[in-house]
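With one protein chain removed, the remaining protein chains of the complex are shown where they sit.
So that you can tell them apart, the chains are marked A and B in the order they are listed, and the count of residues begins at 1 in each.
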Amino acid sequence: MADKKTTGALSRRRLLAGAAAGGAALAWGGVARADDYDFSGNPFRDRFQTFRQTFRVEPNREEAERIVRAIVRGRTPLPGVVTVIAPDIAENGAAVPVTIKVDSPMTADDYPELVHLIALENPFPEIAKYRFTPACGVAEVTLRCRMRTSAPLVVVAEMSTGAVGVTERFVEVTLGACS
Amino acid sequence: MSARVLVAVAIALLAADALAEPARRPAPEELLSGAAFVRPETRALQDDAFANPGLIWVERGAALWQTADGDAGTSCADCHGDAGTAMKGVGATYPKVVGGRLLNLSQRINQCRVDHMGAPPYVAAEHEVESENLLSLEAYVKTQSAGMPMAVAVDGAAAPFFVRGRELYFQRVGQMDLACAMCHDDRAGHALRAEPISQGHVNGFPAYILRWDGLASAQRRFRFCNEQARAEPLAIGHDDYNALELYVAWRGATLPVESPAVRR
Partner (left out) sequence: MAARKDQKRRLKIVPATARKGDIVTIKTLAEHEMEPGVRFNPESLVVYPRFIINKLICRYNGREVFVADWFSGVSANPYLAFKLRAEESGTVEIEWVDDYNQSTFARTEITVTDDATTG
């Protein structure tokens, strides 16, 4: 797996170098190969940001919402399981402090296997994915993320039981004094 | 009174008004650090002894302090010893006149390298705006004065530079025809788009600037302010910026050194 990824990256790099020489660095972003990533049946595998994909620089709200729906996959979300703490107004879109908490027994049978953080108005909506184990004791992370503009931050927690928890928080990202 | 005398009096009054700052400078009890104008999360980040990103540079500065460099084969520590003792209070006194020239802290560090270590001065690499190593050392030295009041000297040899700095602070520049005083004296606390205008002190510099994802010096911040007024920015280390930094540091005297602060 690691070898394949490196080989792929090398040949993509040669392609990118050649394209860049022609000034077409924007166009040849490179396409993710299916066997490089774990998609969990996600139909939007080429929409997730890959190492070389740089052409998608404008946010697309409908697509971001489709990504969220694809992760939730029609399951009914459990209420009150996920909490996201973020400021009402961000100081600066480059560093928005976020804390995610998932209420879970953290046993071998029931723990949050995969927690997604998505900003609906980012050019690449997926910000991060956290894989907890029961050894964590408490499912909680604190991070700083980037937000392009005022948007909802969506957290989807996929439990090992197959259940899902979803929550959303709107964060304002304003244009500063001198910009 | 003749018209000529009236005109002369009018000109004199106008000229005096341009330099009349005591009326508009925040009174000592009204001095507010930039930390008072940022959001609580940012303030918490600045106070966090682990997560403050500026501490990355302070850590690097501490390592550089111990690293030998240059022909003399010495490190800062070899001459100065422990920075906590030798540099205590030093950062709060810069910019300072050294050998007839006004130098800010980073220029003083570079001069020490050249004069005493036989090492080349730190300069910014091609992909950098400022030398990371120089910023790191500056932050490390400044941190040794953390919490101590800013105390630059503006008398004696520093007097002409102080006058020049004051002149620049009140000079309208750029396509927007703005002077520092117009925002930072007259409109501090007011909203400029969605941000409150600060009083424009430099006690937190070098500071981690969120928009640049890195540590920055006060003079890089001056450049940005000039660019935003659509004025031609000067080079970092320019004599005028040194003078302006001296004036702004004097203007914020008694504010505690907060470097590395976290600012927008």
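We adopt the following convention: a residue touches a chain if its C-beta (ideal position, glycine included) is under 8 Å from a C-beta of that chain, and two chains touch if they have at least 3 such contacts.
From a predicted model like this one, the values you see are computed outputs, not experimental measurements.
Within the set B:Gly34, B:Pro53 or B:Pro95, the residue that contacts the chain not displayed is B:Pro53. Which of A:Ile89, A:Ala108 or A:Val138 touches the hidden chain is settled by the complete complex: it is A:Val138. Of the residues in chain A, those that touch the hidden partner chain are 2, 5-6, 9, 16, 20, 23, 25-26, 48-49, 51-55, 57, 94-96, 106, 117, 119, 122-133, 135-147. Contact residues of chain B toward the unshown chain are 50-51, 53, 55-56, 59-60, 127-128, 132, 213-214.
Convention: only the chains that are shown with their structure count from here on.
If you average the Cα atoms of chain A and of chain B, the two centres end up 39 Å apart.
Partner chain A is touched in their complex by these residues of chain B: 38-39, 41-42, 45, 192-195, 197, 210-211, 213, 224-225, 228, 264.
Chain A meets chain B in the complex at residues 87, 89-92, 94-95, 97, 174-179.
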